[in-house]
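Right after this comes subunit A.
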Amino acid sequence: MLELEDVHKWFGNLHVLKGISMTVSRGEVVVVIGRSGSGKSTILRCINGLEPIQQGRIMVDGEVVDAHSRHVRKIREEVGFVFQSFNLFPYYTALENVSLALKIVKRMPPAEARSIAEEMLARVGLSDKLDAYPDRLSGGQQQRVAIARALAMNPKLMLFDEVTSALDPELVGEVLKVMQDLAEGGMTMVVVTHEMGFARRVADRVLFIHEGQIAEEGPTAQIFAAPRNESLRAFIESIL
Partner candidate 1 sequence: MPELFVAFSYKDVLFLLQGALVTIAMCAMALSCGLVVALVIGLIRTARRFPALRWIGWGYVEIFRGTPLLMQIFIAFFGLSILGLELPRFVAVSIPLILYTGAYMGEIVRAGVEAVPRGQWEAGWSLGMSYRQLMRYVVAPVAVRIMIPPSVGFLVQLVKGTSLAYVVGYIELTRAGYIISQSTYATMLVFTLVGAIYFGINYPLSLASQRLEVRLKRHA
Partner candidate 2 sequence: MSYTFHWEVPLQNLPQFLWGALATLEMSGVACLLGLLVAVCAALARLSKNRFLRGAATAYVEAIRNTPFIVQLFYVYFGLVVVGVNLEAFSVAIITLTINCGAYSTEIIRAGIQSIHRGQTEAGLSLGMTHWQVFRHVILMPTLRVVWPPLASQFIATMLGSSVASQISAEELTYAGMMLESRTFRTFEIFFFITILYFLMARLFSFLFSLTGHKVFREAWGQL
């Protein structure tokens, strides 16, 4: 489904990703953990072409991701991305936020787009907030709208970039629940997060990124029970 081959990325002179190689199979939930600045968010942003890579290859369902090409747009229709800062469109209601891309990118007739949007918002538990503008919604609600917006495009792969890090603690749970439901429904997901509880409950595999490289990876239980890497051990201890 998703393949990264020896991906390198530089920000100017800073070598941020140093040879990342990973595969994600259909239906897998992979959680990426690591310290701030380790490059974990960057990996995600390279996958859907928000950031270009200088070396290596990224393939989504057999198609190469080239951030500079026009073709990347097609790939983005199939890859959903949820941001840490939600990035909802401020002058559209929740419903309009979710249906906008359906109408203009997938060229759906308005009625069909609307019904899909309503369905998505129901799935994330916001049927009563269809006509609310983002500034009237709590952080957790906004993030759920953002998830609905990405989901509405019927993606093959969903990418989550620290989606709960900007939320007040009491709002984190509602978002994680939505993500767990998604995972149990068979969605292929790559999740960058600090929420270790979520990782332990939901992830199939965990990747630990340290200084731009995959320092350790493996099945969830093993990673948390018996971490081999020194830095990983220290990291887990500092979190838990």
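Regarding selection, all candidates are chains of the complex that A comes from, given by their letters.
Couple of notes before you dig in:
Throughout what follows, a contact is a pair of C-beta atoms (placed from the backbone, for glycine too) under 8 Å apart; a residue touches a chain by one contact, two chains touch by 3 or more; residues count from 1.
Source: prediction; values computed, not measured.
Touch, as defined above, links subunit A to just one of 1 or 2 in this complex, and that is 1. On the side of subunit A, the complex with candidate 1 involves touching residues 48-50, 73-74, 76-77, 79-81, 83, 85, 87-92, 100-101, 104-105, 135, 146, 149-150, 153.
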